[in-house]
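With one protein chain removed, the remaining protein chains of the complex are shown where they sit.
Going in written order, the chains are labelled A, B and C, and every chain counts its residues from 1.
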Amino acid sequence: MALKDKELIAWRIAQELKDGDVVNLGIGLPTLVANYIPEEIQLMLQSENGLLGMGALATDAQVDPDIINAGNQHITTQKGASYFHSADSFAMIRGGHVDVTVLGALQVDELGNIASHMVPGKMVPGMGGAMDLIAGARRVIVAMLHTAKGEAKILKECSLPLTGVGKVNMIVTEKAVMEVTSHGLVLKEIMPGSTLDDIFATTEASFFLAENLALNDRKTLEGGEDGDQASNF
Amino acid sequence: MALKDKELIAWRIAQELKDGDVVNLGIGLPTLVANYIPEEIQLMLQSENGLLGMGALATDAQVDPDIINAGNQHITTQKGASYFHSADSFAMIRGGHVDVTVLGALQVDELGNIASHMVPGKMVPGMGGAMDLIAGARRVIVAMLHTAKGEAKILKECSLPLTGVGKVNMIVTEKAVMEVTSHGLVLKEIMPGSTLDDIFATTEASFFLAENLALNDRKTLEGGEDGDQASNF
Amino acid sequence: MNKQVSAQEAISHIQDGMTILYGGFMGVGTPKILIDALIEQGTKELTVIGNDAATPGAGIGRLISNGQVKKLIASHIGLNPEVAQLMNTGKLQVELVPQGTLVERIRCGGAGIGGFLTQTGLGTEVQEHKQVIQVGTQKYLLELPIRADVAIIRGTVADTLGNVFYRATTKNLNPLAATAADLVIVAAQEIVDPGELDPEKVMTPCVYVNYVVGGES
Partner (left out) sequence: MNKQVSAQEAISHIQDGMTILYGGFMGVGTPKILIDALIEQGTKELTVIGNDAATPGAGIGRLISNGQVKKLIASHIGLNPEVAQLMNTGKLQVELVPQGTLVERIRCGGAGIGGFLTQTGLGTEVQEHKQVIQVGTQKYLLELPIRADVAIIRGTVADTLGNVFYRATTKNLNPLAATAADLVIVAAQEIVDPGELDPEKVMTPCVYVNYVVGGES
């Protein structure tokens, strides 16, 4: 069930990507987005350790010890890939040359703030490249489960230390697709299997309903097609 | 006679260079230094347009249109040369990785200030890389004729717009070798053919005499050897 | 994602009054066929930003000679007497910037860096109108990023995706300028299919490039 939810989130985010986009996928759930990229679009995956044009995970026979992604996985490369050092990699990221970054989060709030890098006293893994990606990518999409152990993660105000201030553009969970606007959060879509009541009950933040609020049909996913509703965005 | 003076200056400066040094030679007179580098030392010449390991000027048969130095001359490269873009080139310069830069000057003064890039209203060629070289090289040696049309160039205070503030370490002219110290200018050597009276008469700046003031013998140059006196420094 | 177009088509996006970053050092590494196309198109009132003014018959010097440039930002104009003359007669604005500062400002423009601290130019006329920032006991000038509407770039080999390799001393400003403009046009001596350019030799990853033009000499 949890896996199904994550796949749904990954699939929905993949529909946001456009032909020619340069995309950086965070570790964990965001990585799954790569599995659902529509066949008709070509994009370049950037890995902050110094690679543009990341391919699929390497099979045992394909493993090259000198080639990993930022998640420490051995990977292959696309035709047209290039390598660069870390300063050039973050020049690309900070300079706005990455079109979309997809990141996990612990909390997101009404102002587009995101907390993703630590729980003081419990989990302090370090921010890695997340702060730079959030500050520099043209579009920041958060991929996360709607709640954690029953607790809301979409809040009025993040309580954990912030990883980025006012930079989140879109939040995709297994229940909802929300956009962050200058007026606040806007619920754009109700994900298949969820309801408006369910979203109200599990979201601490206030949010508006989009005029053309869409109800995603799980069949769209199962059919592997990009439904009308999803393509409104 | 003028050429002879310049060769003398170039020869004297070449004696300052040490095995393993990375050296940037400015356009014009400083370029001549390359002709007098003692055979027993190996150094790397840096060219700010993106080359470490510059060799001799290219013969007609050797010309490669993609390889020039900062003076727009076609050149050859040494074994072990490398190419890089301008930001990496000036990172090398500004970061203190160039041991010695030899630059021409219009004026130099008692505080180690240098004016080398413009005569307002008359000659405004631009500073090129001179300001960065002066700010960043570990040692700045000025190579210039002692006077210009009879006017002193070693002054109490530069009157032309400054190219660098307090950064000159040594001044070599056809008459004198001076060092810039925290106490002021120190005359270290009288160049062959010159006299202390001559230097006093043609220098506006005050200067001290070094305790071991040396008189360079022109024979040292003609014999092609590094004389005892010159090697005191 | 095939970015190959003709020089004319690429240059057609450049309009009067735009700001152009150009690669090259004394014309070596400046894209000749893009200058040709700009001269043919006759675009005017341009602000051009690059290392130097080359010579009257080379590189950006040709565009200046043809009266298409309103303003030049560069580190050196000493080998182009025509530029000095145009400047002295008020026909060309010239802004001179130390070379290392110029290239680093362009790098900042491409790298999303808001400025950098340098001691180059401290205590000289370069300091005028600039913030002086103190860190510990040291003073520095705050230098700000440079970006442009367009960058015109000369590559030795490019693939059709826009990855570029620059041979020998033709690198100079090219890979930096390619990061710092809204529209980036590369003229290449040789164009190859994706996968044919050694990834280890790519100095400009394709993400930076909008158009690739073949036939550069």
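Here is the rule we go by: a contact is a pair of C-beta atoms (placed from the backbone, for glycine too) under 8 Å apart; a residue touches a chain by one contact, two chains touch by 3 or more.
No experiment lies behind these values; they were computed from the predicted model shown.
Enquirer: Could you tell me which shown chains are touched by the chain that is not displayed?
Expert: A, B, C
Enquirer: Out of A:Gly26, A:Gly80 or A:Gly136, which touches the unshown chain?
Expert: Of these options, the touching residue for the absent chain is A:Gly136.
Enquirer: One chain is left out of this view; which of A:Glu39, A:Asp66, A:Asp197 or A:Glu211 touches it in the full complex?
Expert: A:Asp66
Enquirer: Which positions on chain A touch the chain that was left off?
Expert: Contacting residues on chain A, toward the hidden partner: 47-51, 64-70, 72, 83-87, 89-90, 93-94, 124-132, 135-136, 161-166.
Enquirer: Going by the touch rule given at the top, which residues of chain C touch the chain that is not shown?
Expert: Residues of chain C in contact with the hidden chain: 104, 108, 111-119, 131, 133, 135, 138, 140, 142, 144, 165, 167-168, 199-201.
Enquirer: For chain B, which residues touch the unseen chain?
Expert: 19-20, 22, 42, 44, 46, 52-53, 77, 79-84, 90-98, 135-136
Quick note on the criterion: only the chains that are shown with their structure count from here on.
Enquirer: Where the centre means the average of the CA atoms, what chain is farthest from chain A?
Expert: B
Enquirer: Which one chain sits nearest the middle, judging by mean Cα positions?
Expert: Answer by centroid distance: C.
Enquirer: Measuring from the mean C-alpha position of chain A to the mean C-alpha position of chain B, what distance in angstrom results?
Expert: 57
Enquirer: So what's the Cα centroid distance for chain B and chain C, whole Å?
Expert: 30
Enquirer: Counting in whole Å, what is the centre-to-centre distance of chain A and chain C, each centre being its mean C-alpha position?
Expert: Computed value for the inter-centroid distance: 35 Å.
Enquirer: Mind pulling the residue numbers of chain A that touch at least two other chains?
Expert: none
Enquirer: Enumerate the residues of chain C that touch no fewer than two other chains.
Expert: 107
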